[in-house]
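A single protein chain has been omitted from the complex, and every remaining protein chain is retained in its original position.
What follows is subunit A.
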Amino acid sequence: MVKFLKPNKAVIVLQGRYAGRKAVIVRSFDEGTRDRPYGHCLVAGTKKYPSKVIRKDSAKKTAKKSRVKCFVKLVNYQHLMPTRYTLDVDLKDVVTADALQTKDKKVAACKATKERFQERFKTGKNRWFFTKLRF
């Protein structure tokens, strides 16, 4: 009886090109919109996870290994698996519904989320989110 598909919830995408990838809900549209008359949400996720960084890596290598590739997508609730994890990254100003209108806006949104994700990965928090789901 508690709503759990809220912003900052970590989810796993189940269908589509990004199936098996972890994502975070940025904005949820429970009632749907005119174009999408079903419950869906705007998610930002990792297209390519960062590699494992070990202590003896040089600074250049850690920088290379910590790179994250992101995607931004509108996904139906049915194609998501919610988890008990959350990711407190403020993406509301960066990832908006109109960022998906044109390709260059989408690229800009992905670049900004990439930076936020990378700095979060470097702090070592939310380790679950940045590990690849093995299946």
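Here is the rule we use: contacts are C-beta pairs under 8 Å (C-beta built on N, C-alpha and C of every residue); 3 or more make two chains touch, one makes a residue touch a chain; residues count from 1.
One rule holds for everything that comes next: contacts and distances are computed from a predicted model.
Undergrad: Given the options "Ribosomal protein eL8/eL30/eS12/Gadd45 domain-containing protein", "Trafficking protein particle complex subunit 2-like protein", "Translation initiation factor eIF2B subunit gamma" or "Ribosome biogenesis protein BOP1 homolog", which would UniProt use as the protein name of the unshown chain?
TA: Not shown, but named in UniProt as "Ribosomal protein eL8/eL30/eS12/Gadd45 domain-containing protein".
Undergrad: Please pick, from A:K52, A:R84 or A:K103, the residue that touches the omitted chain in the full complex.
TA: A:R84
Undergrad: So that we can see where the missing chain sits, which residues of subunit A does it touch?
TA: On the side of subunit A, residues 1-5, 30, 39, 77-78, 81-82, 84 touch the unshown chain.
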